[in-house]
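For this depiction, one protein chain was excluded, whereas all remaining protein chains were kept in their positions.
So that you can tell them apart, the chains are marked A and B in the order they are listed, and the count of residues begins at 1 in each.
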Amino acid sequence: MSGKPVTMVRIYLTEGQHQYQQLMSLLHDQEKVAGVTAFRGIAGFGQTGILHSSSLLDMSLDLPIILEFFDAPEKVSGVLDHLNSFIKPGHIVSWSATVNSGE
Amino acid sequence: MSGKPVTMVRIYLTEGQHQYQQLMSLLHDQEKVAGVTAFRGIAGFGQTGILHSSSLLDMSLDLPIILEFFDAPEKVSGVLDHLNSFIKPGHIVSWSATVNSGE
Partner (left out) sequence: MSGKPVTMVRIYLTEGQHQYQQLMSLLHDQEKVAGVTAFRGIAGFGQTGILHSSSLLDMSLDLPIILEFFDAPEKVSGVLDHLNSFIKPGHIVSWSATVNSGE
């Protein structure tokens, strides 16, 4: 399979931050990345050390939300520069990958 | 920890494509990859630019489905050659990783 280089990105948020829909819109409307997927985790902890989980006793919790996207490395580099101004350090991970190009 | 090289793969589909169960079967029965996990996203958009999300108003939506698997690089290379003939360009991402080998 032939392929093109991309940079994969995962952004770690929680529901309580009410940030994910705005961020989806920003990535869609302003940054115009090729695609974004949002996932909800079932449990997690971050720099606060506080465990977030979905148990029967605790249905309304601050669950993890992860936004994932990939695009050409130079495109993603610009997007990360913008995101870095309002996403906390330690919450955006990126790495190099290959996407199928159909050629 | 000792480890063996693998190629990680993520395939981006949506529920509306009715493709994911067939693809799971194909990866299981024909390609015989070591394992596959399917995830459902809570929101997403792709090359159409149309946002897919699970809101109260819109329960039956075309949510993102991601298939993830990993196996030896030479094995995955053959699998990707096959997948590339029916998965659209821009929807299969792969990268190099290491798996624990227990040695």
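Keep in mind that, in the parts below, contacts are C-beta pairs under 8 Å (C-beta built on N, C-alpha and C of every residue); 3 or more make two chains touch, one makes a residue touch a chain.
Fair warning: this is a prediction, and the values are worked out from it, not measured in the lab.
K.L.:
Which listed residue, B:Arg40, B:Lys75 or B:Lys88, touches the chain dropped from view?
P.N.:
Within the whole complex, the residue contacting the unshown chain is B:Arg40.
K.L.:
Considering the entire assembly, which residues of chain A contact the chain that has been omitted?
P.N.:
Counting only chain A, the missing chain is touched by 12, 39, 41-47, 49, 51, 53, 64, 66, 77, 80-81, 83-84, 87-95.
K.L.:
Residue by residue, what part of chain B touches the chain that was omitted?
P.N.:
1, 3, 6, 8, 20-21, 24, 28, 34-40, 65, 70, 95-103
The rule is short, and it goes like this: only the chains that are shown with their structure count from here on.
K.L.:
Need the CA-centroid distance for the pair chain A / chain B, whole Å please.
P.N.:
17
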